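Submitted below is the structure of interest, expressed as structure tokens.
One protein chain omitted, others in place.
And then subunit A:
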Amino acid sequence: METLLLTLNPLKPQPYLFKFPNSRTPFTNNCRGFFSPISCKLSSQPSKDTTKNKVVVPGAAPSLSEENEPPAKVDSRPKKSGGAVVKRLTKRGLSVLANLPLAIGEMFTIAGLMALGTAIDQGENPEYYFQKYPEDNPILGFFTWRWILTLGFDHMFSSPVFLGTLVLLAASLMACTYTTQIPMVKVARRWSFLNSANTIRKLEFSDSLPKASIQDLGVILSGAGYEVFLKGPSLYAFKGLAGRFAPIGVHIALLLIMSGGTYSAVGSFKGSVTVPQGLNFVMGDVLGPNGFLSTPTEAFNTEVHVNRFYMDYYDSGEVSQFHTDLSLFDIDGKEVMRKTISVNDPLRYEGVTIYQTDWSISALQIVKDEEGPYNLAVAPLTVNGDKKLYGSFLPVGNADSTNVKGISMLLRDLQSVVLYDQDGKFAGVRRPNSKLPIEINGTKIEIVDAIGSSGLDMKTDPGVPIVYAGFGALMLTTCVSYLSHTQIWALQDGTTVVVGGKTNRAKVEFPDEMNRVLDRVPEINEPSDVILG
């Protein structure tokens, strides 16, 4: 492969080398950003090939000369003779980190580790792994629990191996941006007029327009969204320069997300609590620190009062939404906020977010034989199947005897209560608030209310603004990265205008677009004095 590439090289024109005095800057072109061009182009017009002695026109002309230069060479001929050892070492480290195959290797490793992380059950007891990955029957002949526990794969996404690879990738990102992308943009921005028709003809796309004026071309190009510069007989126009910058933005956005994520991990508080309707708690009691940078704030003294918990139901009886009406009281007992939260609609107060995540039933309020109301404790029952089930028990008769009998009540949600008599026989179904008493074994019971408790998740996450900024930047820059940076040169050569251009991404569409533009350039009927004179 190498030899073939070498044979290819002499065929490549390298006309712009002299134009860029800075072209020996140590960038290796290893990583030119997300959407870099197809730098080799097959000539698609066979007819042209016969007239030209070249077939290959590389994509980014200025950078071409560096394309096949190994990164190590940069160090072997330092530009400044007085370069300190430290500086050279940093440079060397940077060029190693910015190495594209290394970065690709890191990305593959991360992908592989993540896949492994979904394949191995996370966060189980060591005993679980002893059983599932036994030593006497290793998977693939070597993979046992020892691997998992030594490398920390039972908590993959916080294991040193995984985090280390991420850090390495972040370092590569930075090195690549610094050593490759930024110099690339510097080169791309340094535009110049081309003053030789031959150079223009050697571009990826070129055409000549007889009887045309370069001014007309300039007007049409600027109408087509190009920035046009005219100087004498030369024209330079470009479009989509942002497409060159954007990959840098992508890298910076990724770094932003990573740093935000790190800050989230070390600086946040988390906690969850199940509060019966009508009770309250203090935020600071629930929130537990996550990392060493977690510092409590004033807001932690806030008292949260659960005013009401209720559910919405579909006609079919299934739950459609959970709501909790919350009030926040500050340390002086003043209500500072009140909001009804639901899934997808959390409460935010001074950096603390309260989410509706879970629910349960805490008590049944009943009236027994016109007495009461009493609150009966409700406990969750574990039964096979995935639905929640709650139960309560009302003793009837002598509660102190060893053989207690009574009425059992079962609930699936807050809508209805199923009652069973002393013998365990089905007695009836009642809705809370229905004011319809039921008589079981001589006891009259009216279910006044089912009191739910709300499962709340709380967190403070100082990293979120940074992460969101990174998200926004990433979306924007990825979109902009799709833009193709197009450059056009033209030269008035007598009555003919020689036009040439290149683009870095939309290579196949580019000739069509150019042809459309050039078709609109009006033909000038030369004044007769040329012929007459």
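List of remarks:
Methods note: a contact is a pair of C-beta atoms (placed from the backbone, for glycine too) under 8 Å apart; a residue touches a chain by one contact, two chains touch by 3 or more; residues count from 1.
FYI, contacts and distances are computed from a predicted model.
Of "Cytochrome c biogenesis protein CcsA", "Conserved oligomeric Golgi complex subunit 4", "18809_t:CDS:1" or "Ubiquinone biosynthesis monooxygenase COQ6, mitochondrial", only "Cytochrome c biogenesis protein CcsA" is the UniProt protein name of the chain excluded from the display. Considering the whole complex, the residue from A:Gly218, A:Pro346, A:Gly406 or A:Pro462 that touches the absent chain is A:Pro346. Touch with the chain omitted from the figure is made, among A:Leu394, A:Leu411 or A:Leu474, by A:Leu474. Contact with the undisplayed chain is limited, among A:Glu124, A:Asp325, A:Asp358 or A:Asp421, to A:Asp358. Among A:Met114, A:Ile139, A:Val404 or A:Val429, the one in contact with the hidden chain is A:Met114. Touch with the hidden chain on the side of subunit A covers residues 1, 4-5, 7-8, 11, 29-36, 38-44, 46, 49-50, 55-56, 67-68, 100-101, 103-104, 107-108, 110-111, 114-115, 117-118, 122, 156-157, 261, 314, 316, 318-322, 342-346, 353, 355, 357-359, 386-388, 413, 457, 459, 461, 464, 467-468, 471, 474-475, 478-479, 481-482, 505-509, 512.
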